[in-house]
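A single protein chain has been omitted from the complex, and every remaining protein chain is retained in its original position.
Up next is subunit A:
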């Protein structure tokens, strides 16, 4: 666990700890009160729900919608545990906390500090909730796809699904997509109009024209007041974050005492003894590594036994089906390999890293000297190459589906496939 070293200006000052915790609480989104932190050190149950919610908020992917935020505490707790495991959080005691979110505030506090210490946590959170004044080009914000997303509610089909019904749903999806395209074109046309009509209105001459948010500001004073309030609260959070970074050493010293307050872990195979102690040097991890390896071997044995048992059961249902399944697995492996190769090619072809991060749309006169930032032509080129990759992937998937359908159709004698008219 790496930790930033800061000059020890305020180390040891008694009043500095509450202020540090208060700054952290103000800087975090949905930050719990400083009292909650104190209670968590003593593992008080009433502090647990607030900390579960905080961790859920902190770990959720950037584009998580309101629906996921309002999930029950139980669902959030389960999800937090899974997300922490994915990120490699080592303390199993957290994984064993009850799902109802009623206990474990100290463990949650430890998890929070683990996240804080590991890599920048506040910066991305602050960036996520930035007040955006410009009209943005959303296409280049990467990382949104990479994070683990919340599992969508799965609809189990009860009984056989009618192919006609599927075709209907597919058609509906296509229409909705086309309607979306039309809406987006409308948005572009209207954006263009606003940018053109507000030429010369912006005080910043590099921008030259107003964005939609700025135009609304002028049109609607109430909206302007709300925007001001949002900017003020964002400023407050940024100020709190700066203060936190100045004072955080005191917090880490306090966290050491929190760890010390933990009862020693019961002897379990995968819980390395050296974790709770001082001196987080590499040597302390060796027993952990050894234990983890032992656990992995155990798991592999268990998985192997289960797989053999299942395969035996499945084999009874028909040899050609399991052969088909193995063939499908092989095909999947090949497909993944091909996709990786395609991605590598596209990356090299695209001239290296793609444009990245939020970009504000600025309309300039044709032929005017270019300012900083991405030109539309380059953006279009980047999007086109991404489109080509996705289309290639789509064609591959479609070809696979066709092959699979042909295989299934061939297996049933007397079945005729008649494609629908057109295309």
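Note that in this section contacts are C-beta pairs under 8 Å (C-beta built on N, C-alpha and C of every residue); 3 or more make two chains touch, one makes a residue touch a chain; residues count from 1.
Here is the rule we use: contacts and distances are computed from a predicted model.
This figure omits one chain of the complex; the name its UniProt record holds, of "Succinate dehydrogenase [ubiquinone] cytochrome b small subunit", "Response regulatory domain-containing protein", "Tubulin delta chain" or "Myosin, heavy chain 14, non-muscle", is "Tubulin delta chain".
Checked against the hidden chain, the listed residues A:30, A:72, A:190 or A:376 yield one contact partner: A:190.
Within the full complex, the residue among A:96, A:119, A:132 or A:178 touching the omitted chain is A:178. The chain not shown here is touched by just one of A:72, A:169 or A:261, and that residue is A:169.
Touching the omitted chain from subunit A are residues 162, 164-165, 167-172, 174-176, 178-179, 181-183, 185-186, 189-190, 193, 418, 420-422.
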